[in-house]
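Just dropping this structure here.
Apart from one protein chain that is not included, each protein chain of the complex appears where it belongs.
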Amino acid sequence: MANLTLVQAVNDGLATVMRDDPSVIVFGEDVGPKGGVFLATENLTKEFGEQRCFDTPLSEDGIIGTAIGMAMNGLRPVAEIQFQDFIFPAFDQIVSEAAKLRYRSGGQYTAPMVIRTPYGGGIRGGLYHSQSGEAYFCHTPGLKVVIPSTPHDAKGLLIAAIQDPDPVLFMEPKALYRSVKGEVPEGLYTVDLSTLRTVQAGDDVTVFCYGAMVPVAMKAAAKAAEQGIGVHVVDLRTLLPLDEEGVLEAAKRTGRVVVVHEAPRFCGYGSEISALIAENVIEYMEAPVKRVTGFDTPFPNTLEHHYMPDERRVLDAIEQVHSF
Amino acid sequence: MANLTLVQAVNDGLATVMRDDPSVIVFGEDVGPKGGVFLATENLTKEFGEQRCFDTPLSEDGIIGTAIGMAMNGLRPVAEIQFQDFIFPAFDQIVSEAAKLRYRSGGQYTAPMVIRTPYGGGIRGGLYHSQSGEAYFCHTPGLKVVIPSTPHDAKGLLIAAIQDPDPVLFMEPKALYRSVKGEVPEGLYTVDLSTLRTVQAGDDVTVFCYGAMVPVAMKAAAKAAEQGIGVHVVDLRTLLPLDEEGVLEAAKRTGRVVVVHEAPRFCGYGSEISALIAENVIEYMEAPVKRVTGFDTPFPNTLEHHYMPDERRVLDAIEQVHSF
Amino acid sequence: MEATEAMTVIGADGGSNGYDPGLSKEELLYCYRTMLLVRAFDDTCMKLQRSGRIGFSIPNLGVEGMQVGAATALRKDDWIFPCYRNFGMALYHGVKPVEMMHNMYGNAQDSARGRQMPVHFSFVDPIHWVSISSPIGTHIPQAVGAARAFQVRGEDRVALTTFGDGGTSSLGFHSGLNFAGVWKAPVVFLCQNNGYAISCSSEKQTASESYAIKGKAYGVPGVKVDGNDLLAVRRAVCEAVDKARAGDGPTLIEAETFRMGGHSTSDDPTRYVPKELVEKWAAKDPVDRFERYLGKRGIWKQGDRERIYGECMQEVADAAKVAQSTDAPGLETIFSDVYAELPEHLRRQGRAAFDLAARRGDAAAGGGAFPL
Partner (left out) sequence: MEATEAMTVIGADGGSNGYDPGLSKEELLYCYRTMLLVRAFDDTCMKLQRSGRIGFSIPNLGVEGMQVGAATALRKDDWIFPCYRNFGMALYHGVKPVEMMHNMYGNAQDSARGRQMPVHFSFVDPIHWVSISSPIGTHIPQAVGAARAFQVRGEDRVALTTFGDGGTSSLGFHSGLNFAGVWKAPVVFLCQNNGYAISCSSEKQTASESYAIKGKAYGVPGVKVDGNDLLAVRRAVCEAVDKARAGDGPTLIEAETFRMGGHSTSDDPTRYVPKELVEKWAAKDPVDRFERYLGKRGIWKQGDRERIYGECMQEVADAAKVAQSTDAPGLETIFSDVYAELPEHLRRQGRAAFDLAARRGDAAAGGGAFPL
């Protein structure tokens, strides 16, 4: 076991799986000698050579398009999109192609590949280095969407994603890259896709969250505990396909639910959680299902800390649903 | 008043506003001499010349990118994307650029423009000529998203969209292009963006729908009426910004809600309607909020009629929430 | 080789120049037959569409020569990333008309389980014919990726990708050629310049001197070839394929030809194609031209076309009969193949669909028609 930051765990996960499986190759903008702008791919070119970890031209369409071709033809590409905000030039390749290839070919062609990309706020990146686009992708059947929140999960989920037979969008909470540290097992291990993680059990209010919002929720839960409110915190971690049964169980457990994410509220991922609850377990609800999210605006720069859900806002919502 | 099909109303709307405002120009693939693959732009090149209605190269990125530049610089571009399924190469231009231009420039630059595009199933178009991508765009602050369901609204909303100071995605239900007809006033008129339309009032169950699902919901409502169930049918028509108050009112009215759309369920637009209800008026709900949607799969071809919500499925949901 | 005049092998009179590959009689007749098989397939589909049995088809009249010529340059272990107006290449490599007809009908035997529109074929055998998708140009970088996989494994296989003149404006063209140039990937880019992208003529598509010259932007050599000359296309593609196999990188080939019909069975080209243009190109018909060549070689005689075309029509008619009597895909095919394993939520949705059908009867088939 090593004590690693989240970005080190990603790096370790990549190196581990590349040692294990020669068909895994890593590429993207600046992932080679520079090691990626967040150093997630540091030293991979050194260890595995230019054929297995390399820089590409500045075209996300090209990165994902070629990754799909490689995946069809026996490789296991792990493509990096430098910031999730820059994934949109590849939206067509992801949504129309990777996600639909198995379906439209009756399984004759498949795209087992991973797209890694840092997402979310917290680095003063403004409109275009801060977004959380998970909802765009979670509305896309055929894709899997994974967001880790701990170093352990980051490595285990990443390896599971790379070994998965379907295309996986692996979104890394950049705010947590260096701000969280944790024990990470050596060598190859996986964390099952499509299982959620109960971060802490509680009986009064259930908070659903993922990625960088998990520590925020935990801080709010600690404050709530001071008032005697027991918060059940669930890290969804695989957003698509979602463990819907697990979500409904956790919602029923307390009958009071808060959903937290950084992305804008309207048609955000949280709306699906609310909808699942409203559709399946509404009779267990003892309070409105509250969402604490980014505002329905682009992501600002100077005021990003007002934009992103923080302990204050989550606690406020917990108190509201608790006292309803 | 003329009795027009929906596509004729679109054509009439374009011609009307082009006569009124010389800065309005129409372009896209095959919209010129061919008149568009659905003939929505028929005769516009003939009437207004090649400078005001013209064909472009095969690049949606180019169509929308140039439209943004024109809009910044005094024109009122109305760009056509031939099928909504082919909008994704322009996703970056729409989501990163058009939607965020006003915000990021503090209002110094704006993009008053309309993107017209036919969406939805019903023409045996398979995976790539049938999709309903509204949820992708409704999660994008800065955009407006409009979907008409009648010839009258098609013309009035389109003119309002073209005159609007913000970028509007105008999605036309291709299944209704020729299957609905209705009275359409001559000349210039607008239908307010951001108001919903009560298609029929009822006291037992509320159905939210839009576009091609409106007639489907009405058929189901008629069947329900035979059983004595009064269905309140709401055509949302402007999906973003949504008249949230109006939605909540309509939901409260019956306490029993069904939401219908063609797009896949997961993170679909319907989830936002459910979430609004669960967040604001859950205490009025007497039954689960049911969604009737496309399945969480790509859009099939031969079996499209099984994929798209039909009268059977909507009626089934109405009965379920009614008897809950 | 540079992007200037289009390269030819067969002259207007059927004679050939120094680049005649000297193919065997059997091979030549197979090529000829394959072109006629494409025509038979097209003609049949047109009738099937007119009579409402299938929804849509893509005609190939005028462009059969480039398809077959290009196909001859590939081995069975190469991969094809095709666009829709190129299925003669599949027929050449041994895909059976009946397999294609299953797709045209979208029935249970269709390799894509009736999920795709007609003409969106997908095969892995006898050659890798990568599932066609409708969005134009997306498959171009995919071909480059597949080629890179060959390269990584040290295989001497190539990926050939085809696209239309309109396809060169797509994003995939730009990223695909650029990546291939940098990677020296073993890929061949074959542009079928047939003059139109639906109703958009080449002058409205691009101001570049030619499509072949677009390779300059990527360090990819561009070649222009007479697309109605089967042997010229063969030559260009063979040279490009050999180069790619040898590790010398990609080539962009522009095959100049003309779409003699509408864009699809639903399109009316008289709205936008000048009659004179059609007449000009009719005189260059690739089958006529090849026939004259066969005649000069003494392996074709009057009546052969009718006989062979008749055989092809019979084969296609038989295929259509089989496809037509094959069941539609089962309801479960809506839910399968979304993921390798059926996830829980799709299992539930599938069950609900079966349940609803049991309770309320089947969904009624819709009436909409494809506009284009």
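To keep things simple, chains are lettered A, B and C as they appear, and every chain counts its residues starting from 1.
Going forward, contacts are C-beta pairs under 8 Å (C-beta built on N, C-alpha and C of every residue); 3 or more make two chains touch, one makes a residue touch a chain.
All values derive from a computational prediction rather than experimental measurement.
K.L.:
Under the definition given at the start, what are the shown partners of the omitted chain?
P.N.:
Across all of the complex, the chain we cannot see touches A, B, C.
K.L.:
From the list C:205, C:251 or C:333, pick the residue that touches the absent chain.
P.N.:
C:205
K.L.:
Based on the whole complex, identify which of B:166, B:204, B:235 or B:311 touches the chain you can't see.
P.N.:
The missing chain is touched by B:166.
K.L.:
Which of these, A:12, A:85 or A:204, touches the one chain of the complex that we don't see?
P.N.:
Checking the options A:12, A:85 or A:204, the one contacting the hidden chain is A:85.
K.L.:
Among B:12, B:80 or B:97, exactly one should touch the missing chain; which is it?
P.N.:
The one listed residue touching the chain not shown is B:97.
K.L.:
Go through chain A and note every residue touching the omitted chain.
P.N.:
Looking at chain A, the ones touching the missing chain are residues 29-30, 32-35, 37-38, 55-59, 61-62, 85-86, 88-89, 121-129, 174-175, 179, 265-266, 295-298, 300-308, 310, 312-313, 315-316.
K.L.:
Tell me, which residues in chain B touch the chain that this view leaves out?
P.N.:
Interface with the chain not displayed, on the chain B side: 25, 51, 56-57, 59, 61-62, 64-75, 77, 89, 92-93, 96-97, 100-110, 141-142, 144, 165-166, 194, 241-245.
K.L.:
What does the interface between chain C and the hidden chain look like in terms of residue numbers?
P.N.:
Residues 169, 171, 173-175, 178, 181-182, 184, 203-209, 213-214, 216-220 of chain C touch the chain absent from view.
Criterion: only the chains that are shown with their structure count from here on.
K.L.:
Going by C-alpha centroids, which chain is farthest from chain B? Tell me that one.
P.N.:
C
K.L.:
Between chain B and chain C, what is the gap in Å from one C-alpha centre to the other?
P.N.:
35
K.L.:
Averaged over CA atoms, how far is the centre of chain A from the centre of chain C? Could you give it in whole Å?
P.N.:
Whole-Å distance between the two chain centres: 39.
K.L.:
For chain B, what residues touch not just one other chain but two or more?
P.N.:
In chain B, the residues touching two or more other chains are 85, 88-89, 127-128, 266, 295-298.
K.L.:
Give the residues of chain C touching no fewer than two other chains, as numbers and ranges.
P.N.:
Only 113, 115-116, 120, 133, 135, 171, 338, 345 qualify.
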